[in-house]
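And now, subunit A:
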Amino acid sequence: MFEVRVHGRGGQGVVTAAEMLSVAAFEEGRHAQAFPSFGSERTGAPVVAFCRISDKEIRLREPVMQPDAIIVQDPTLLHQIDVFAGLKQDGYVLLNSHHSLETLGLSELVKQRRSERFCTLPATELGLKHVGRPIPNVPLLAGFAALSGTIKLESVIMAINEKFSGKVALGNIAAAEEAYLLVQAMMKEQADA
Partner candidate 1 sequence: MLKQTEGSKAVAEAIALCRPEVICAYPISPQTHIVEALGEMVKSGKLTPCEFINVESEFAAMSVAIGASAAGARAYTATASQGLLFMAEAVYNASGLGLPIVMTVANRAIGAPINIWNDHSDSLSQRDSGWMQLFAETNQEALDLHIQAFRLAEELSMPIMVCMDGFILTHAFERVDMPTQQQVDDYLPPFEPRQVLDPAEPVSIGAMVGPEAFMEVRYLAHAKQMQALELIPQLAAEFKETFGRDSGGLVRSYCIEDAETVIIAMGSILGTIKDVVDEMREAGHKIGVLGIISYRPFPLEQVRAALLGCQRFLVLEKSLAVGMGGIVATDVRMAVSGTGLKGFTAVAGLGGRPILKSSLHTLFRQAEKEELPPVTFLDLDWDAVNKQLEREKTTRRSGPAAENILHDKGIVSAKFG
Partner candidate 2 sequence: MGFQAVKFYQTGTFTVGNRLLAPDERSLQSVETRSNSINSGHRACQGCGEALGARYAIDAAMAESNNQLIAANATGCLEVFSTPYPESSWQVPWIHSLFGNAAAVATGIAAAMKVKGRPEVRVVAQGGDGGTTDIGFGCLSGMFERNDDVLYICYDNEGYMNTGVQRSSATPPAARTATTMPVGPEPGNVFGQGKNVPEIAMAHGIPYVATATVADLRDLEYKVRKAMKMHGARYIHIFVPCPLGWGTASHDTIRMARMAKESGTFPVFEAEYGEVTGVLKIRRKIPVEEYMKPQRRFAHLFGKNAHPETVARIQAIADRNIRKYGLLEEEGN
């Protein structure tokens, strides 16, 4: 079972991100379970959502305690809550930021972990560029697909087409494709370095 935790703020599509991730996994014939942190949180408040992916039926109903991957949709949360709590030693981390991991003050953390599994992505900018809204969730999902290989980009695109239609869907697909390539390029760069 692969467990993902998504952190963000109310209004950033955190719950939608987890849901779309589960749809993408479903499209690959796998079992998936996505659920929010169940708060009555308003716009701007810290929000958490979870997604489990497995080849077997998922019966477990506890919150994700030891995630295999963490997606952070808002880097300002780094100073507010322990977004990395319970992260598995070899876990993946994808942060929405146009800054580097160093600039975000994460060098120490990355050093203790598998650094090739850490990545930042300017997802808000991608959202603005392709959809016209500062919603980072879809680019991050595509970036997550590139980073972890847990799901395919095509599956993310299928999830986009299920959730959106028309211009919004096309914009999101463009954002996803660019995000995927960006993360791939960054990973290659890091591997070459």
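If you want to know what made the cut, all candidates are chains of the complex that A comes from, given by their letters.
As a working rule, a contact is a pair of C-beta atoms (placed from the backbone, for glycine too) under 8 Å apart; a residue touches a chain by one contact, two chains touch by 3 or more; residues count from 1.
None of these values were measured; they are calculated from a predicted model.
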item	value
Touching candidate for subunit A, same complex, options 1 or 2	1
Footprint of candidate 1 on subunit A - complex, ascending	18-19, 22-23, 25-27, 31-41, 46, 48, 50, 58-65
